[in-house]
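Omission of a single protein chain aside, the complex is shown with its protein chains in their original locations.
Letters are used for the chains, namely A and B, taken in the order the chains are written, and counting of residues starts over at 1 for each.
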Amino acid sequence: MILFQVLLIVVMIAAAVFAVRARDLMNAVIACALVSLMASIIFFFLQAPDVAMAEAAIGAGLTTAIFIFAIHRTVRHEEDEKAD
Amino acid sequence: MRKLISLVVLLVIVTGIGVSLVVTPFGAEEAEWEPPSRRERVNFGRYYVHEGLEETGATNIVTSVVVGYRGLDTLGEVTVLFIAATGLAAVLHAAAKKPVGSDRKPASLVVFTGCRFLFPLILLFGTYVFVHGHLTPGGGFQGGAVVASAFLLVILGCRGRRLNEETLSLAESLSGLVFVVAGLIGLVVGGAFLLDFLPRGTPYLLFSAGIIPIIYIAIAFKVGSELGAIIDKLSGSPG
Partner (left out) sequence: MTFLYDYVHYAGCFALVLIGLYAVLVKTNLIKVIIGIGLIDTGVNLFLVTTGYIRAGTAPIFSEAAAQGETMVDPVPQALVLTAIVIGVSVLALALSLAIRLYRHYGTLDLRKIKELKW
């Protein structure tokens, strides 16, 4: 059972790294939703069902929706990084 | 230059965290339980677990901590949520734009019918979650978030159907008022704000645990209507 939690944590960190490095902001937001989903499952394994329910409903659902609405009203792609 | 300084800052933080990680245990063993009169320091986690059922009557210990023992912190959280929703409405007031999706093809008939069919079912499930908050895992915050997800489904799937903003703000204000009035009644009756003045009842029943179900239902209405209003404002309200 601990190996399964290690796998979840590895997937969560990989999704977080992808969210920071993605150029298309939609991809970054979907990776953020994946981080919240993995965190919700880890909450369940830490014997916290209330927190798992709240994180799944709010983190993986509503946060993604408000990010997508905000991206629709602003830019879609990140600008290129120039040396400063 | 900026990247170099940022990486140095991160390196210092990582070193500090690594040093402290060596002395932090994970999953400590639970010691023997002693009544508080025989010790100087109370471990509140064990106190709430062992005495929570008799003192509040709720079988969900997290609910009795959130609403019963730490009810004032929940009142502060509700205030922060209210301030954030008000600030968002004030900032986006002048940014009136066409609603999301009004300039492209509307949703097909299958999606439209499915959303209309699913909306009352999701509302029913959210109501079940927050009404049974003191018996099973769940409560006001989770149920309110599920209700807000139902509103999100209506905004995304149904063609041109918007939420009624006056009803949302009325529900939000009334539920906040119910929370504060319940605390003030406790102050008048017993002498302490948010005192439990209803009878405890027998555990595992729906009508038990004093004023905890009433406060949690008020919190669910407030959180659901506020998150629904936030989503409605962000997706572009007309006018």
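Definition applied: a residue touches a chain if its C-beta (ideal position, glycine included) is under 8 Å from a C-beta of that chain, and two chains touch if they have at least 3 such contacts.
Please read all numbers here as calculations on a predicted model, not as lab measurements.
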item: Omitted chain - touching chains that are shown; value: A, B
item: Hidden partner chain, residues of chain B it touches; value: 2-3, 6, 9-10, 13-14, 17, 21, 24-30, 44-46, 48-49, 52-53, 59-62, 65-66, 70, 73-74, 77, 80-81, 84-85, 87-88, 91-92, 95, 136-137, 139, 141, 203-204, 223, 227, 230, 233-234
item: Residues from chain A at the interface with the omitted partner, ascending; value: 2, 5-6, 9, 12-13, 16-17, 19-20, 25, 28-29, 32, 35-36, 39, 42-43, 46-51, 54-55, 58-59, 62-63, 66-67, 69-71, 73-75, 78-79, 81, 84
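We adopt the following convention: only the chains that are shown with their structure count from here on.
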item: Gap in Å, rounded to a whole number, between the CA centres of chain B and chain A; value: 20
item: Touching residues (chain side chain A, partner chain B) in the complex; value: 49-50, 53-54, 57-58, 61-62, 65-66, 69-70, 72-73, 84
item: Residue ranges of chain B touching chain A (in the complex, touch as defined); value: 1-2, 60, 62-63, 97, 100, 129, 137-139, 141-142, 145-146, 148-149, 152, 227, 230-231, 234-236
